[in-house]
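Shown here: the complex without one of its protein chains, the others still in place.
Now for subunit A:
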Amino acid sequence: MFKVRVIPCLDVKDGRVVKGVNFVDLRDAGDPVEAAIAYDAAGADELCFLDITASHENRGTILDVVRRTAEACFMPLTVGGGVRTVDDIRALLQSGADKVSINTAAVNNRQFVAEAAEKFGNQCIVVAIDAKRVSGPGTAAADAPDAWEIFTHGGRKPTGIDAVLFAKEVVALGAGEILLTSMDRDGTRSGFDIPLTRAIADAVPVPVIASGGVGGLDHLVAGIRDGHATAVLAASIFHFGEFTIREAKAHMAAAGLPMRLDP
């Protein structure tokens, strides 16, 4: 039976995990590879690295992290952050990433998605969408229908692009998966934006990973059951030891979701 995926995401800056990972006694809580090995052993279904290295000179640090992770973890690995060219993608895939996620570069130039999918296959091209609600409940246009807009630069820069239409467009161009983050919910611990997740998951034929806002295990269940996502991504609830991956998966299984609970 096909299973729902639980994906921990590590923010990596200059080759180090931002804020560290405290869920288990690691020799070096800032080493992304050690964290990856621990998540692999804990039953994560996939792993995601988001590279937030700012300076150009240190961009290569992520490649070494990916290479060392791929040598030690035999599980799928997605890497995103600062991916702008076909050469960026090639370097990540050759280092051992299975999928590469494209964010701003896809917003700026949608043909980049087509070019990437054509070169490397759509199974390895993930488009990361950061969206904010612009109309519907909780906005100035509360009576208008639900709508979400794409934001870039960590949610600071509006683009005027409708998130659902953009998702359909990049999938038509070859994106094999959508990593959807609600910028309204990110960091709030109040749960995924379910109407947003459902609007996009129902609009595209490819898998959607729900992200942004997880504060408890019921949120993970809701992302799949109500948001129609096929995978859920979370960071802080796992990194700070609040819940283990196994607890999360056991909770989701108890809620009736199909989970991989291999020993």
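Quick note on the criterion: a contact is a pair of C-beta atoms (placed from the backbone, for glycine too) under 8 Å apart; a residue touches a chain by one contact, two chains touch by 3 or more; residues count from 1.
Operating definition for what follows: contacts and distances are computed from a predicted model.
Undergrad: For the chain not present in this complex, what protein name does its UniProt entry give, out of "Response regulator", "ABC transporter permease", "FMN-binding protein" or "Imidazole glycerol phosphate synthase subunit HisH"?
TA: Spelling it out: the chain absent from the display is recorded in UniProt as "Imidazole glycerol phosphate synthase subunit HisH".
Undergrad: Quick one: say which of A:Val206, A:Val221 or A:Ala234 touches the chain that got left out.
TA: With A:Val206, A:Val221 or A:Ala234 as choices, the missing chain is touched by A:Val206.
Undergrad: With the missing chain put back, one of A:Phe120, A:Trp148 or A:Phe192 would touch it. Which one?
TA: A:Phe120
Undergrad: Residue by residue, what part of subunit A touches the chain that was omitted?
TA: So the residues of subunit A touching the missing chain come out as 1-5, 40, 45, 67, 70-72, 74-76, 93-98, 120-124, 176-177, 205-208, 228, 230-231, 260, 262-263.
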